[in-house]
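Every protein chain of the complex appears in place save one, which is left out.
On to chain A.
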Amino acid sequence: MEPISTSKLFLEASAVFTGFSKTELKATGMLQSYHNTILKNTNKEDIDYFFIDLNQLLTDPKQDAKSIKHILTTQFMPISAYGSLAQNMIILWYTGNWGNDVISSASYIQGLMWDTIHAHPPGAKQPGYGSWSDLPLSVKQSTVKSSPNGK
């Protein structure tokens, strides 16, 4: 079978690791940049095995969505696996940082942590003067919408 591109594999794993949907991750506009970040900054052996194993898992006809998620969380997420790549990816998506470095001004703005806590990146996305006295819009609306990813 044709191997899945590493960019697609990265998206699949990121969705499971972060709890955000693939569409929400794409909507940040950061997919390409973060994919490049892990390729550039991760030990070659770790990243190669990460993608080989991930490709094998996702192309295995015996696996379904549930078992894939189980294997990802038990075998890919431990700190000891792939040089803590899963931990680094989660921090990357949530904060826009790799280690202590901010990837870019866009990554700071697009950190998932802001949405998660219904807040805005200070200095970058204005919520408008006095808006802090009101419930965030996303909270107001969450009373009427289902939240499949616990967001």
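Just so we're on the same page, a residue touches a chain if its C-beta (ideal position, glycine included) is under 8 Å from a C-beta of that chain, and two chains touch if they have at least 3 such contacts; residues count from 1.
Heads up, the rule we're going with is that contacts and distances are computed from a predicted model.
**Q** When one chain of this assembly is omitted, its UniProt record names it as which of these: "1,2-phenylacetyl-CoA epoxidase subunit B", "Cytochrome b/b6 domain-containing protein", "Ferritin-like protein" or "ABC transporter permease"?
**A** Hidden chain, UniProt protein name: "Ferritin-like protein".
**Q** Please pick, from A:Asp48, A:Asp64 or A:Asp134, the residue that touches the omitted chain in the full complex.
**A** The single option touching the absent chain is A:Asp134.
**Q** Out of A:Ser5, A:Ser21, A:Asn36 or A:Ser67, point to the residue that touches the absent chain in the complete complex.
**A** Of the candidates A:Ser5, A:Ser21, A:Asn36 or A:Ser67, A:Ser21 is in touch with the missing chain.
**Q** Since one chain isn't shown, list which residues of chain A touch it in the complete complex.
**A** With respect to the unshown chain, the touching residues of chain A are 21-24, 26-29, 106, 125-131, 134, 137, 141, 144-145.
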